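What you see is the complex with one protein chain gone and the rest in place.
Now for chain A:
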Amino acid sequence: MSEVMAATSYANLILESVTRVQHMGVNIKKVSYTSEMSGEDGSSGRSSPSEAQEATEHLENVTIERHVPRINCPEHIILVVDVCKEEGNTPYKLADGTKFSALYMVKRALTLFLQNKHAIDIRHKFALVVLHESPIWLHDFTNNPKEIISELDDIDDALATSHCDLSLLFDLIAQQISLPSCSNPAVAPPPCVYRTILLYGRSQCLPQFLEGKGVFTHLIQSPHFFLDVLYMHEAPCDDNKCEGIFDILCGLDESGWSYVLEVSRNATKLHNHCGSLLAHPLQRPTQKDLRYTLGGGD
């Protein structure tokens, strides 16, 4: 994009409201995950060349259109925190040897997420849901991050349940929010958008829609509702179901605009992912197109 064009029309081109983006299909998330698992901690998360090429050859190009103007309207973010602690749950180990429980790290990372998101725009609001037996709407929308942080501090982990019913979660969310209705969503900027960030922490329990996907489908088809997933898990092995769970979570991205991120006990990477999740859903690139590296000779 190094052509020189007339300044204002060039600016408008960049900023125009509807963008067509080539996307290589949601399974690319799976490819990068797989290669990373073999590369263990510390890797930057890019798939190895051969696997990426394979994905390119086997997957069809899917075109994804934005259906909403790229406006930074206020976000109403629903943080869904999984508090189930499974047997054999391992802690995060930092470089200096100190250990922290998984829930503690989530709280730390979310604290920074909330503070940073608030610093970006004070209009953004946050709600807190805790995921255990059934989801609990712990704190209603507020634009004061301190309120959510203080609720987070009080959360304790709990014994893992045998199942995780996503239908209940999306039922609860649907009850608590009212999606904006715009007569012409492709042009009219919405008053706000809703984004659910699901922080799932189990390695043994497959999340399922035990009561059907009706409500979920209804939410996800709205151009003003977004779902992101951050999957925090044990190191994948034969004894756990990390891969299968990740498959299911990737499958939740029906629109192609979700971010589905995963991390295994790497504190830095956890915080980096929370950084990615700061991005406004109407303005951010697709996950496939993310390029954060800043360097002279990249």
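Heads up, the rule we're going with is that a contact is a pair of C-beta atoms (placed from the backbone, for glycine too) under 8 Å apart; a residue touches a chain by one contact, two chains touch by 3 or more; residues count from 1.
Quick note on the criterion: contacts and distances are computed from a predicted model.
**Q** So which of "WD repeat domain 73", "Pyruvate dehydrogenase E1 component subunit beta", "BRISC and BRCA1-A complex member 2" or "DNA-directed RNA polymerase III subunit RPC3" is the UniProt name of the chain that got left out?
**A** "BRISC and BRCA1-A complex member 2"
**Q** Pick out which of A:90, A:150 or A:268 touches the chain that's been left out of the picture.
**A** Checking each option in A:90, A:150 or A:268, the one touching the absent chain turns out to be A:268.
**Q** So one chain is hidden, and I want to know which residue out of A:90, A:134, A:175 or A:283 touches that hidden chain in the complete assembly.
**A** Spelled out, the listed residue whose C-beta touches the missing chain is A:283.
**Q** Which one, A:70, A:85 or A:139, makes contact with the chain that was left out?
**A** A:70
**Q** Per the definition of touch given earlier, which of A:116, A:143 or A:255 contacts the omitted chain?
**A** With A:116, A:143 or A:255 as choices, the missing chain is touched by A:116.
**Q** Could I get the residues of chain A that touch the absent chain, sorted low to high?
**A** 1, 7-8, 10-15, 44, 69-72, 111-112, 115-116, 119-121, 268, 271-272, 274-276, 278-280, 283-285, 289-296
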